[in-house]
Each structure stands twice: as structure tokens, then as C-alpha cells.
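I have placed the structure first, in the form of C-alpha cells, so that the comments after it can refer back to it.
Only a portion of the chains appears, each positioned as in the full assembly.
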Amino acid sequence: MISIEGLRKVFTANKTETTAVDDVTLSIKQGDIFGVIGYSGAGKSTFVRLLNRLEEPTGGKIFIRNQEITALKKNELRLARQDIGMVFQHFNLLWSRTVKENIAFPLEIAGVEKEERNQRVQSLIDLVGLSGKEATYPSQLSGGQKQRVGIARALANKPSVLLCDEATSALDPETTNSILDLLVDINQQLGLTIILITHEMRVIRKICNQVAVMENGKVVEHGNVLDVFAHPKTDVTKKFVQQLMGDAEAENEFEHLVHTFENGKLIRLHFVGETTNDALISKLVKAYDIDISILQGKITRTQAGAYGTLFIQMTGEELEITKAIQHVTEKTSVELEVIRGVR
Amino acid sequence: MFADLFATIKVEDIVEATKETFYMTIIALIGTFILGILLGLLLFLTNKGGLWENKWVNFITATFVNVFRAIPFIILILLLFPFTDFLVGTIRGPNAALPALIIGAAPFYGRLVEIALREVDKGVIEAAKAMGAKTRTIIFKVLLPEAMPALISGLTVTAIALIGYTAMAGAIGSGGLGSYAYYSGFQRRDFDIVLLCSVIIVLIVFLFQFIGDYITRKLDKR
Amino acid sequence: GGGEEKDDNKITVGASSVPHAEILAEAKPILEEEGITLEISEYQDYVLPNDDLANGEIDANYYQHIPFLEQTIDDTGYDLDYIAGIHIEPMGVYSKGISSVEDIPEGTEVIMSNSVPDHGRILTLFEEQGLIKIDEDVDKARATVDDIVENPKNLTFLPEYEAAVLPEYYEREEDALVAINTNYAIDAGLKPEEDGLFIEGDESPYVNVLAVKKEDKDDEALNKLAEVLQSEEIQAFMREKYNGAIVPVKEKK
């Protein structure tokens, strides 16, 4: 569907060059929901803007549906763009148009008839929860309302590719969920391919099947969401995964755990998705003469099984504890790390 | 009392002059609006980074605009005689003043249009581009509507400048309040006429300003 | 242009609004009795009436003096002539602070109109007063400031002011000499005979004429108009209405 080869973008400002996107090679399949994550300034927005050539690449090629976007003439590009929806980080609504007229705009561009236009616009307004605000001008909307207009506008022309630049960052979780559900719906029903920049791992986890992690303009890791998250290779990815797993906070409060729970061993268990380990704690407690307290952590159900991290406290005889640890490391796929030994 | 104060004034002449001023200003304004928008768009679109970026067209448009802005109005009127004769069929009276008024004011308004278009949010233009809009669509559905308050304010300014120009068009017998004030009033030291004409001109200016401000405010949804 | 299908009994005459158009308006009913319809077309500009006359837009004009007409013919090659001289608008030199020609101090500034056709006329006036001498080889009517060969009092001629503004300078610039066309002087409340330092007489060559195309010189209706304009009735009107600013003449070409 989309294939990208050696894409580069260099900005020159005040005589210094910034390589915003650096030699990115990727391919995205039809129907993928492709997440892009990375630190602020990593080049995510620039990357997405290159895809529909809002920025002209400094180098590299982009193919969408076997059409070489980077080689298109002005008019061909125009037509190709009608099939690519885009949600902007800063909304970019026309202040001179009402909510309704803003959403109708891409339909006017594509020459959709008035009756159908009205119908589609109305159903989109309902979908994004803006009924009653049809005749309102953007300046009278809240941030999230503006963003929803932007999303409705991007979907109006039933594009086959949707580019989202932090489309839900101004939205509360409830609205985010309903928007994401909407996207998944369209994705499944019409095979819409979505490329989505986000800072919220929750969004990635909820709807993406592919993910790319960017750092300093480079894609440092990409692939299946579960693969990437289960075995993060780079520091960036690890940091992001920690957010999802709630470890980021755990890390910060580590000291606190160490001090609060003075007896027994503090252990981190890392479940990597196997159903056989579901009753692990129960088994350990029965098999060995120890007690286990669950201090903190998060377990998530994935298709493959439980996945996540738990901090536990094991108390009991030193020997029993050692045996239990041995059991875990030798007989299960759970990764175990002793944070502090018995005092 | 009024009759006393303005003993020497012929009311029908003043009414006639007021009509002429209105006639010339309004027709010229329509022409200026159309031609000015065209010139302004051309300047904006062909400029560096514009949708039709084209150094040469930009240079030629700029030259055209600058040349006609620079020529003293009275010389412009005379230079345009052959053109006026061809277009209007006469080189005297209010109608003959129109081409000169329009060609004198349009380059000026064109620059104001260019300034207004430059203030349109780049992000919005980008959004339209990303939707695959034709340049025509971008012009008519994005650039012009988004710039409309500034375009109308600029038109108001131009309208008032045009009222000033009509005074000079008196040279070719186009009449109007300005030339009536100058020739029948000022040249003959009849300051009652100057005063009365000035008051009427100021009232007309206020009228235009009021209408312009009203429309601007209505249109501005920011 | 309306030249082609000429109606013998209808003539269009271009004129400056004051006083020419007013004089023509006075003549209009008299001509009407003779079966001639006079249409007056007013001009505020000094170039167009001759252009219009040459290309047949109008049948005659009445706004210029002879030297101006001659210069126009020279400059453009238009085939124009005049039927009769009607009146003179004498040029006068005024000053608030200087009371006689003898008292004019060294280096006095002379403020004069920026209308080029007036320049020769004003300089001629100064020459008549013995204040300057103009180059012998130059047609006096077309003399410019550059043609002065003798200037014993070192007068500074400043030929660059709008004619209508001149009375204002008379009021405000006491030490200067201001050359003012009589019509402006009168409108500004000056009395030419009393206030003027020196002024043109009726021997002046600057006679306002009824100008026509050469081919129309013998046109009946136009000659009739000239006759009416020179009639006692109209002349009396001029004297009375413009009390001294206009001197009627009866010159015939």
C-alpha cells in the first residue's frame, strides 16, 4: 500500500541545518493502523507531512498504491491527495466557515453533490458528537470540539489513507475512545489505512497493529505492536513501553518500595504473554513455604496471554525463596529480577 | 437661515455634483474591486513561495501596478484618452473619468489585497492543499473568504481615496463635489461652497466608512 | 466626434466656466432668436478644448488668448484659427508691502502662475515697466524666465504656483510681488485699479478669442456668435458683471 524509501527532509533555518527526517525506509500495508511515536521534535509531524508532500522531500521516494507520490505532477498530486485525509496538530479550520461548512469543504473540493454532502456532513457531526454545534464558528468552540471538527473533515471524503497528527491529544479519554472506535470501524469496514502520530500509548495499544518509533529523524524500531512492545530494543521504546505498563511511575517510586517493604525479597516479574503462567503466584505459594504480596504492577491480557510487570514481595525462609526463584527462572517463560535481597 | 448663510449656492448644482460623485465613486469602486482583487491575487500567488510562484509574471504584475500607481492622476487621465474613447465612447463627463479612476485606484487596492492575503493563516491554505483543492478552489473558498474582513476594510479605504480622485477628474468635466468645490468655490473665493461641499464629502466618507465597518464586523468570525 | 453630420443651426462651443461660459450663457437667448441653438461645453483644463476642437468634438472654443492659440498650433500642427477677439483678462502685479515701482527693492521675489502661457505675458509687463529686458530674438509671448537678459534689480522670478493660490500669497507674503490674473484677484476681493502695482491695458495682445477650425472660419452660425459676443449688449454685461476684471474688445481677424 504505502512504501517509503530513503525518505529525508532537511530544514535550513538561520544557516543551521536540521535533519527532521533522516533516511526512513518503511512499508505500510493496506488496512494497517500504523502508529508513530517518539519524543517531541523527533520528526513525526514532518514525516507525516512528507507523505502527502505538504513538505517536499529532500530525498527519497514515496509510493502509495503503486503510485510514486514523489514523482507526481501538480494535478496528479491534487487528485491523489483527495484520497488522503489529514488531521492537523493545530486543527487548521477555516474561521470563516461554520462547523458544518468546514466539514463539507473536502466534499465541495471533490465535487460531491449538495444533497449527499449535507447527509454525509450531518452523519459525521453526529458521529463526532457535535450535534447542535452545526452553525457554530470555530472561534466559539472548545479545543476538543475544534479537533473533532478536524477529524470529521478528514473523514468526510471517505479517504483510503488517513494521516493523523495527534488527532486525539486535545480530547478527553471518553471522546478519544469514541473517536478511536470510529476509526477502527472505518478501518475494518472500508479498509482505511491509518497513519497516526500520538503521545498516548493507550491509543497505540487500543487501535494500532503496527508501530514505528522515531528518534532524531530516524525510525529506530518498527513492526508489529506486540513484538515491538514485548521486546523493546532501544531506550526510547523502553521508555514508551514503561508508560503503557505503568512502570514509568514504578521506576520513580522504586526507592519508596525499597524502603517501605523491609522484609523479604523485592522481585520484579515480567510476564511476556503465555497462558501457562497465569496461576504462577498461586502455584508458587502452594509449592514453597513462602508468602507473596503484590505490591504494584500491571497485567494486560493480550491474544497471546498475560503480559506485563508485577512487583512482588516474597517473604519466608531464605532457602524456600531461592527455590521459588529457581522454579520461576527455570520452568516458566516469566522473566524475574531480584531488586533487593533478604535483610 | 440656511438660505441666508449659503445665499450664493445653487441647490440644484450641489445636488447634481453629489449625484455625480456618487455615480463615479460607486461605478469606479466596482471596477476597482474586480481589477484590484485580480491584481492582488496575481501578486500574491506568483510571489516567492506562492501557489503559482513565477518570478516573471510577478515582476510584470508588480511593474504594471507600480507604474500606474506612480503616474500622476492628471497625466494618467490624458494618457488613457484613446483607451477611454474606445471603451466608453466619449472622453468627457463622468463616464470618461471611470477608466482613469479604476486604473488609478486598482493597483493601489491590489497592493492592499496582497497584504490582506498574506495575513491568511498558512495552515489553512495547507489544509486545503492537503484536501487536493484546485488553485481556483483555494482562491475562492479559502483565500478570499478568510481574508474578507481585511479585503472589505481595504476597499473602504480605497473608496475614500476614490472620492478624492473624483475631485481631480473634474479636469475632464466629470463634475462631482470635489471639482465643484474647487472651481466654483475655491477658485472664486466662495468659501460657503467649499464648506458645504466639504461637509457633504465628509458625510459621504462617513457613509462609506460606516457601511465598510459594518460589513467587516459581520464577516469577522474570529 | 460630432463633426460629420453637422446641423447648421446647432453649434457646440467649449469654454472655461468663468467667465467664458457665463458670457456664452448670456448670448444664448439672443442666438436663439436668430434660430441658432448654442450648446456650451465647460472645461476646467487648458489643453483639452483645443484637442477637442481639432478632432471635431466641438465646433468652436472660447477660453484662450491669441498667443496661447498660436503656441498650440505651433506645438501640435492643428489647423486652427480664430474668428474674433472678445475680451481681455488683464494680468496685474500686486504687492502688500511695496507701494510703487520705484520702491521695489533689490532681489525681490516675483511669485507667478505655473501656467506656462502666462509667463511671457508677465515678463512683458515687467519689461514695459523697465524692470527687466527680454532677449530680442525671442517671441515675447513665449518668453520664459530663462530669456531674461537684463535684470538690474536682480528680481527672482518664481514661475511655479497654482494660479488660484496666488491671492493667498499676496495676503501672506508682504515683501514679494505677485502676478495675479484679474479674475482671481477680483474673486479674492482685490480691486485691480486700486491695489495693482501695474496692470495690463486694453492694448494687450492677450485677447481671448473665439477659436475655430480653419475650414469653419466662414461658417455662418459661428460668425453670428462672434457678432453677438461683440455686441454692445454683451459688452455691457461684461463690464457690469466683472467690474473691471474683464475688458471687452472688438477685435476682428
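We just call them A, B and C in the order they show up, numbering each chain from 1.
The definition used in the following text is that a contact is a pair of C-beta atoms (placed from the backbone, for glycine too) under 8 Å apart; a residue touches a chain by one contact, two chains touch by 3 or more.
What you see is a predicted model, and the numbers here were worked out from it, not measured in a lab.
Beyond the single copies displayed, the complex in its entirety has a chain composition of A x2, B x2, C x1.
Operating definition for what follows: only the chains that are shown with their structure count from here on.
Comparing mean CA positions across the assembly, the chain most remote from chain C is A. Of all chains displayed, B has the C-alpha centre closest to the centre of the whole protein C-alpha set.
Centre-to-centre, using mean CA coordinates, chain B is 36 Å away from chain C. We define each chain's centre as the mean of its Cα atoms; on that basis chain A and chain B are separated by 55 Å.
Note on chain placement: the centre of chain A and the centre of chain C lie 90 Å apart, centres being C-alpha means. Looking at the complex, you find that chain A touches chain B at residues 52, 54, 77-84, 86, 88, 90, 92-97, 105-106, 108-110, 137-139, 157.
Remark: chain C residues 17-18, 41-45, 47-48, 52, 57, 164, 167, 184, 187-189 touch chain B in the complex.
In the complex of the two chains, the chain B residues touching chain A come out as 121, 123-124, 126-134, 137, 141-142, 145-146, 148, 219, 221-222.
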